[in-house]
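Working notes, structure below.
One protein chain omitted, others in place.
Let's look at chain A:
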Amino acid sequence: MMASSYNAKEEDGHHSGSSSHGGPGAIKSKKPDNTAFKQQRLPAWQPILTAGTVLPAFFVIGLIFIPIGIGLFVTSNNIKEFEIDYTGVEIDSPCYICAKNFSWNSTTSCVCSVNFTLDQPFESNVYMYYGLSNFYQNHRRYVKSRDDSQLNGVESNLKQPSKECEPYRTSDGLPIAPCGAIANSLFNDTLELFHINQNGTKQRVNVTKKGIAWWTDKHVKFRNPGGSSNLSVAFQGTAKPVNWRKAVYDLDPEDPENNGFINEDFIVWMRTAALPTFRKLYRIIQKKPNSTPTLSSGRYVMEITYNYPVLSFDGRKRMILSTISWMGGKNPFLGIAYITVGSICFFLGVVLLVIHHKYDTRTNSAEIPN
């Protein structure tokens, strides 16, 4: 279509009667250049996929994938993971009462403790996750209900949060900081882990709350507003999210580096999960310098400050303890998938070998018409 219009232009040239045609120069210039590109004869590599050429590739893929798969599978199996559901749906569950009596207005928080036993000791660092099920963090209305500029400490957005935050934008005429549904629904259960010694005493397991959020998030993407060290001043004129019990500048009063928008629990929560069943990193139990396991086998108790209601949407809350390898947490999928694909490739390689021997040679050479 374009070419036609260009030619129309040429005809216009004739139209005017001013175009020169027929001159020897014009004729000469019409002769196409004899270049490889214009004559479509550029040197080219012309591979063909035949059974013969693909065969080795299949075997190689098979031979590489199967060991990788086995390696991944073994690694995944070596990872220790312990998961406990503390939602409190069942009557015998220790948190049943807390779950049932939950009220947004109660000022005192309900505490429950869950006992569990680790059969095997957890070596190296142990990562403590909380997990939620049936919680749609990836719902569109939820995902976009945030103001990244506000979270980045932009003053104007602190006072004038983005419209995306509706209906969690203002409270009693004051702008909410941090605004939006995600911030509003910040997970606020407190999980504390105690080891029960042989003598029955509870010993708190030391946890760190640093390093649970992405470094870039904590240091670049999230920033507290204002230069002043006093966060309560910086957040003056804003309201706390309606479902929060404390203001944003009280998230971690002990550590100014972990308070306000740069509170790591908050940052972790703000990274919306991909699927409705998810887990988020809560605490890290650092490996002890000596050779004792990070978490030795034995009895433990987890004390929960039960603040977060999930029963209304049939949700579940879990606490997960997991060690980590280079490939992350326990997930046999990748290993199995590698083994499967590798085996299929290997099998197909054999099939192709048969086909190659039976057919390919024939089509290429044995066909002699007399």
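Keep in mind that, in the parts below, a contact is a pair of C-beta atoms (placed from the backbone, for glycine too) under 8 Å apart; a residue touches a chain by one contact, two chains touch by 3 or more; residues count from 1.
Simple rule for what comes next: contacts and distances are computed from a predicted model.
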Listed names "Phospholipid-transporting ATPase", "Vacuolar cation/proton exchanger", "Glycoside hydrolase family 31 N-terminal domain-containing protein" or "Ribosome production factor 2 homolog", with the criterion being the UniProt name of the chain not displayed: "Phospholipid-transporting ATPase"
Among A:Ser185, A:Asn224 or A:Asn258, the residue in touch with the chain that has been omitted: A:Ser185
Sole residue of A:Pro94, A:Gly211 or A:Pro293 that reaches the chain not shown, by the stated touch rule: A:Gly211
Contact residue for the chain not shown (choose from A:Ile66, A:Val114, A:Ile176 or A:Val268): A:Val268
For chain A, the residues touching the chain missing from this view: 1-9, 11-18, 21-22, 27-28, 30-34, 38-51, 54, 61, 65, 68, 72, 125, 127, 129, 131, 135-149, 152, 162, 164, 166-168, 181, 184-185, 211-214, 216-217, 220-221, 243, 268, 271-281, 284, 309, 312-314, 322, 324-331, 333-334, 337-338, 341, 344-345, 348, 352, 355-356, 359-360, 363-370
